[in-house]
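I'd like to ask some things about the structure below.
A single protein chain has been omitted from the complex, and every remaining protein chain is retained in its original position.
Take a look at chain A:
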Amino acid sequence: MLTKRIIPCLDIKNGRTVKGVNFVDLRDAGDPVELAKQYADIGADELVFLDISATLEGRATTLDMVLHVAEQVNIPFTVGGGISSIEDVDALLKCGADKVSINSSAVKRPELVNELSNKFGSQCVVVAIDAKEVDGQWKVHLAGGSIPTEIDLFEWAKEVEQRGAGEILFTSMNHDGTKNGFANKALAKLSEALNIPIIASGGAGSVQHFIDTFKEGKSDAALAASVFHFGEIPIPDLKKELKENNIEVRL
């Protein structure tokens, strides 16, 4: 049976991890390669690197980082952040990234999803959607959630699926950073409306939250950052508890 995936997310700036990482046995917590290897060793199913570099030089460093991750890490990984063209994606895939995630650039120019999936295959195109629920309406937000749009989450998700997205990474702005659990109602609605995998993001604070998002939220994968980076939820323990709750995971 296909298992549910646990995905740590690393924020990268100029080739270094930025958010504080407090990991035992790590010589250099700012080194994404070392951190990625560690995560692979303890049973992470996949990794996401989010490049928040603001400069071209910073992005070039990220490309170098991707090459080193691919060289040393034996699980799949996705790279997102600032990707807006076929050339950007080509460079990342050539360095060994398995998937790319696009967000604002897809909203600005939806044809990008078609172009990427036609050229590289749906399997490597993740569309990340940041959305916020206001008065019962889920609206897509841009630029890391700071700019609201009038676009409906569910309509947009359906559209990118039709345009060839292989997967959706949905972050609820209402839940992100709260540690109060994932947006399971919206996630379940997405999962039922779409026939591609959905990654839940935003709100992880406890093991129960992961159980809930797989059961109630019908998520195919769950992404989190700080609860993993600070060792609040060790991945081996999390997967063991998921298994005990009859959720199929890779142990």
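We take it that a contact is a pair of C-beta atoms (placed from the backbone, for glycine too) under 8 Å apart; a residue touches a chain by one contact, two chains touch by 3 or more; residues count from 1.
Heads up, the rule we're going with is that contacts and distances are computed from a predicted model.
Mind telling me which option in "Imidazole glycerol phosphate synthase subunit HisH", "Metallophosphoesterase", "ABC transporter permease" or "Sulfur compound chelating protein SoxZ" is what UniProt lists for the chain we can't see?
UniProt lists the chain left out of the view as "Imidazole glycerol phosphate synthase subunit HisH".
I'm checking contacts with the chain that's been left out. Which of A:F49, A:F120 or A:F228 qualifies?
Touches the omitted chain: A:F120.
Which residue from A:E34, A:D88 or A:E167 sits in contact with the chain not drawn here?
Only one of A:E34, A:D88 or A:E167 touches the chain omitted from view, namely A:E167.
Touch as defined at the start, partner being the missing chain; which of A:L50, A:V140, A:I196 or A:I211 qualifies?
Reading the full complex, the residue touching the unseen chain is A:I196.
Name, in rising order, the residues on chain A that touch the hidden chain in the full complex.
Residues of chain A in touch with the missing chain: 1-5, 40, 45-46, 67, 70-72, 74-76, 93-98, 118, 120-124, 166-167, 195-197, 220-221, 250.
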